[in-house]
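Take this structure, written in C-alpha cells, and hold onto it; I'll ask about it next.
A single protein chain has been omitted; all remaining protein chains appear in their positions.
Moving on to subunit A:
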Amino acid sequence: MEEGSKRIEFERANMTVIKHCKTNEVSNNSTIIHTDQCTSHEEESKVSSDGEKERNIVCQVDDPESSAKSKVENVYLLDNIGESERDRESLTPSEDKENRNSSIHVRTDHDGCQQMEALASSSGSQRDCESSGVSADHIDDEEIFRRAREEGRVNVVFPGRITQEGCCRFVCELLKCVLYQRQQMPMTYDQMVFLQKQQHNATQTEDVIIRRSGKTSEGLDRRRCQRTLQELDEVLAHLETLFSLSQVPRVLFMLGGSTILPTELYEVNMEAVAVGAGENSLRTSACLRQLFRTLFVADLLSDAKSVRLMTTTVMALGHRDCGVTGFKPKMDFKVPTKVRRQVISIASDLSLTGELQKRKRDLEDYIWFQAPVTVKGFCK
C-alpha cells in the first residue's frame, strides 16, 4: 500500500483524475452503470467452475501402488526439475517496449500459489495449495518473458499432483487458446459455442434468408464456423478418450504445412507431471489459472502480424497398448526438428508436499498417435 500511496502523490502532482458525472438516468453515486452478472460469466466460468465439482470423471488410471490392474504407468518426475524455476529476485518494473517486444513487470511480488483461487468445492475431494499450507514458487514475470522469447519455452510448476482429467483439461484449453491466439478462429471457442446456440435458436423460428446466404448479418460465415467448431469438438472428444486410456506425457499442435514440416509447432510437455487423484491432487481450475497467467505473461502466442489460415493437426504420445480407437498410431512419426518448437512445460514439484521425487520413467512403451480429425482455421 505504501507504494500505492506514493503513486497517488506523484500522480496528483502532475495530473487530475476525473470521471464523467452522474446523470438522472444512472445511479445516484456516480456515473456507474451496472447490471447483474450475465451469461458471459457462464462462458468465462467454463474454465474454472468445474473446480466446484471436480473429480476424476475421465481418468481410469489407478495409482500403480494401489492397483495391479492398471495398464497405465505413472509419470515420474524428472531429476532436474529443480533447475526449472526457483528465482525469487526482487521484481523491478521495466520499461515498456514496442508492441512486439513489450516487456512485463509485476508490481507486487507474490506467492504464486496464492493466485490459485479457492473455489468452493462441494466434494472437498481436492485441495488447494493454500489449505495444504504449501506455497508454490513465483517466477519473475520478466524471466518468464525472457525465456519464452529466447528459448521458446514456458515452464509452469505446480506444487503437487494433477489429476488425469486435469491434464486433459490443460491440453484441451491450450488447444482452444492456440487456435484463437494464432488467429485460426475470429473469436474464442466459448464465443463460438454461444454464437452457435444463438443462431440455432434463431433458425428455429425464422431467418430463412440468412440461412440461404450462409452468412450472418455481421458477415460471419455460418457454415465455416459450424465446421470448425465441429472439428474442434471432435478433436477434444478424442483427446478426452485418449486421456481416459493412457497417460499422455506430450501433445503436439502442428499448424500448417505437414506433420513432417509444419509451419508452427507447439508442444505441451507433461513428462514431469505427477498424476494423482482425489485428495492428493491440486484443483484443476486453480492450476488452469496459473497456467494461463504464465502463458499470458510469456506472450508466447500473440503476434501483431496477421497469421494466415492453416490446418491444425494434433499428435499425442500415448501407451502403445492403450487401445484407443480414434487416435491413429504413427509408428514412424518423429517430432519435427527443422521448425522452431514452442514448448509449454508443465511439471509437479512434489518436494513441497514432502513426497519423494521419483526418477523419470522410460517412455519406451509410448508411441505417437495422430488425431483423426484436423481443424481448419477460418477468419469470419
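By our rule, contacts are C-beta pairs under 8 Å (C-beta built on N, C-alpha and C of every residue); 3 or more make two chains touch, one makes a residue touch a chain; residues count from 1.
In this text, contacts and distances are computed from a predicted model.
**Student:** There's a gap in the complex where one chain should be. From "Mitotic spindle assembly checkpoint protein MAD2A", "Proteasome subunit beta", "Auxin signaling F-box 2" or "Putative autophagy-related protein 13", what does UniProt name that chain?
**Tutor:** Protein name of the absent chain (UniProt record): "Mitotic spindle assembly checkpoint protein MAD2A".
**Student:** Consider the whole complex, including the chain that is not shown, and state which of A:L175, A:L288 or A:A347 touches that chain.
**Tutor:** Among A:L175, A:L288 or A:A347, only A:L288 touches the chain that is not shown.
**Student:** One chain isn't shown here. Among A:M187, A:A237, A:V343 or A:L363, which residue touches it?
**Tutor:** Checking the options A:M187, A:A237, A:V343 or A:L363, the one contacting the hidden chain is A:M187.
**Student:** Touch as defined at the start, partner being the missing chain; which of A:N14, A:Q204 or A:T337 qualifies?
**Tutor:** A:N14
**Student:** Since one chain isn't shown, list which residues of subunit A touch it in the complete complex.
**Tutor:** Spelled out for subunit A, the touching residues are 1, 4, 7-8, 11, 13-21, 25-27, 30-41, 43-45, 47-48, 96-99, 102-108, 110-111, 113-119, 130-131, 141, 173, 177, 180-181, 183, 186-188, 191, 194-195, 216, 218-220, 288-293, 296-297, 299, 302-306, 379-380.
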